[in-house]
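Structure first, then comments.
One protein chain is absent from this view; the other protein chains keep their places.
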Amino acid sequence: MSNSIVDLHYELALASRMLANEGVLDAFGHVSLRHPADSGRYLLPRARSPQLVEPADVLEFTLDSEPVRPTAEKLFAERVIHGCIYAARSDVMAVCHHHAAAVLPFCIAGVAIVPVFHLGAAVGEDIPFWDQRDEFGDTNLLVVKPEEGRSLARALAAQAAVLMSHHGATVVGKDVRELVSRAIFMCQNAQYQLQARLLGNVVPLSSGEARLAGSINGMPNVVGRTWEYWTMRLADAGRLPQRPPRGVRARNSARSRHASATSAASRRRKRPGGG
Amino acid sequence: MSNSIVDLHYELALASRMLANEGVLDAFGHVSLRHPADSGRYLLPRARSPQLVEPADVLEFTLDSEPVRPTAEKLFAERVIHGCIYAARSDVMAVCHHHAAAVLPFCIAGVAIVPVFHLGAAVGEDIPFWDQRDEFGDTNLLVVKPEEGRSLARALAAQAAVLMSHHGATVVGKDVRELVSRAIFMCQNAQYQLQARLLGNVVPLSSGEARLAGSINGMPNVVGRTWEYWTMRLADAGRLPQRPPRGVRARNSARSRHASATSAASRRRKRPGGG
Amino acid sequence: MSNSIVDLHYELALASRMLANEGVLDAFGHVSLRHPADSGRYLLPRARSPQLVEPADVLEFTLDSEPVRPTAEKLFAERVIHGCIYAARSDVMAVCHHHAAAVLPFCIAGVAIVPVFHLGAAVGEDIPFWDQRDEFGDTNLLVVKPEEGRSLARALAAQAAVLMSHHGATVVGKDVRELVSRAIFMCQNAQYQLQARLLGNVVPLSSGEARLAGSINGMPNVVGRTWEYWTMRLADAGRLPQRPPRGVRARNSARSRHASATSAASRRRKRPGGG
Partner (left out) sequence: MSNSIVDLHYELALASRMLANEGVLDAFGHVSLRHPADSGRYLLPRARSPQLVEPADVLEFTLDSEPVRPTAEKLFAERVIHGCIYAARSDVMAVCHHHAAAVLPFCIAGVAIVPVFHLGAAVGEDIPFWDQRDEFGDTNLLVVKPEEGRSLARALAAQAAVLMSHHGATVVGKDVRELVSRAIFMCQNAQYQLQARLLGNVVPLSSGEARLAGSINGMPNVVGRTWEYWTMRLADAGRLPQRPPRGVRARNSARSRHASATSAASRRRKRPGGG
């Protein structure tokens, strides 16, 4: 396995745990990355709660969501969500499916999530609402058949996220950091939208504001800041994934990127009196 | 005491603490298991907050809720809940009575909890509502007399859970894992239902969806995942029960089942910088 | 200082921290105990956030709320609350004044807190509502003058608690454990009442139920359980007060009462893998 793939496995475990630590994922939900060297494959962990995912849990799948190498591991029943979206959206490099507490009330009441603060614009003005029942009648609501996955991908269309009736949401990104920030800001947006509704009228951003604010989460002085912050919080929770052993060549990639947060955490543990 | 009973005592302490750690139980509430070798007995801890229960706290009761062996320990006043349900429901192997914050608003407002997301279907479409006042007039609301316990068991009928007016809920399962997942998902369902109501109309699952989704929590690749996750969270909180000393024969049961979560926790403590 | 007073100082620090750890107190609020040997005095810490109170912070006051011994320490501006209630209510041995988040919405909206679940009956059916403005016009809302304290005590009358408009609440008890359980259950009751209102109609306990359920929190198999539980949570938070040095004679009092929770906490810290 090349060092860049070793790094990606770590990145995927890190993103899974980060999203769990921020309340987007819980016992359920999963994150995948498209294979950087083969756009016909994607990386997804074996079926395991995201806060427990280690780099060694990551497996490779075809876009038909079949494991590339035979495996005895338990697999996520809903992995077609990932395969079908990667097949339909060449711009998407990262996918997260989740049941976050913040979005579920909207999935149940059938109310649209609209951008209500600047960072909420990260998922765009229009988050489609997909009801599996429309096309498939009564199901157990899991997206397990290829046609269910394709239907969801069609509903997602060119958007950043899709709500799933009585189930949760699926979010996409052009890389893992865009995905993580979109998933987190969408949950915050949902929470604020619900509470604003309790106060009175919910006034969303204008179309112009939503468009302009939509790229704040990708600004260089923002993306580094949020990644360091979420990594620090995961380190404080004692939940950073394990580093796999790796060659010398990759020294300057993922490891150094997290260096400041990691050393903050170890510093924290060393200080006896906080000083 | 046989090794399998030693394991069950541990399992009961673990489930009690897990449900407390997930917010279902607090200072109050209790979990019991039917005796696997004698269907006329059940296992219940002495009166103690569930997050403090140790395997050594577990006592054995007849279905009349009398201790099998004389004891000087304080006992739960409401243990007839367990005895009467085991007497009425031969399919039930595990019972939990609780006052979870998520369900109490429903117990107070007299509003039914209905399945509003796929995992919420774990407790079925119909959760009966039992008001002690209907049959017994003014009481202190504790279920302490055998006739009160029998009345509650009649209200539960063949369902998975029953709401208790101004008091809490009682949940049952065919084993401890089904019980734990039902209790947790029912609380999540209640929380989402309340918030969906704040957004507008609450649309429950269709009957067909509820029936199909009702067994997701028992799917092999789900039950292992949730158990590992809730165990990990309990280990992170430093609240796993103590292992009782035990023979060699039982090596492959409970201990190995929790091995991955336990070793994750100890690994976490060993890593200095999270790496 | 006698050993029993040493124990009381510890008990007061413990109760202060426990109530802070359970969300009743925050940076503000204070707990006092009547002097067991002199009903004309009470014990109250110097002005300090309750989660930081140590036994050595406890001072002695007359019922005029003057320190018995001259002191250079900063004192709570609102200590007349305690003095005036002890003067008016010979049955009261413990007082807590707080600004808990759970009760403040009721203090602001002017809505009565009524018992909505069995444990909520611990503060009785009738919690009076006191508005300082009625008698004193515009003030800074702090209860600092003796006449303000007396007015509050008159409003409290023979009840277990009083709401204070735009300010908080004051709770009393016949001993520290009754006080602590009343304060905690009143907050839970307020939280459930608010959420039940969001679901629809709030149906309180009947008068008979409230009367019968009102003493559950004093049942022997309840009071030991809650005290052990709240102590355990405080120990888990690393916030138990420091034990003052003490004589041999008092060995069997406070120290042994908390022994199980304390040893659970130290056990927790020793276990490497939770086992």
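Each chain carries a letter (A, B and C) given by its place in the written order, and its residues are counted from 1.
Note that in this section a contact is a pair of C-beta atoms (placed from the backbone, for glycine too) under 8 Å apart; a residue touches a chain by one contact, two chains touch by 3 or more.
Keep in mind that this is a model prediction, so the values were computed, not measured.
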item	value
Full-complex contact with the absent chain, from C:6, C:58, C:87 or C:104	C:104
Contact partner of the left-out chain, one of C:16, C:51 or C:170	C:51
Subunit C, residues in touch with the chain not shown (by the definition above)	26-28, 47-49, 51-52, 74-77, 99, 101, 104-111, 133, 137-142, 166-168, 194, 197-198, 234-235, 237-240, 242-243, 255, 262-263, 265-266, 269
Touch list for subunit A against the chain that is not drawn	116-119, 188, 191-193, 195-203, 205-209, 211-213, 215-216, 219-221, 224-226, 228-230, 232, 236, 260-261, 264, 267-269, 271-275
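By our rule, only the chains that are shown with their structure count from here on.
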item	value
Chain contact topology (line, ring, star, complete or other)	line
Subunit A and subunit C, separation of their C-alpha mean positions in angstrom	44
Distance from subunit C to subunit B - Cα centre to Cα centre, in angstrom	31
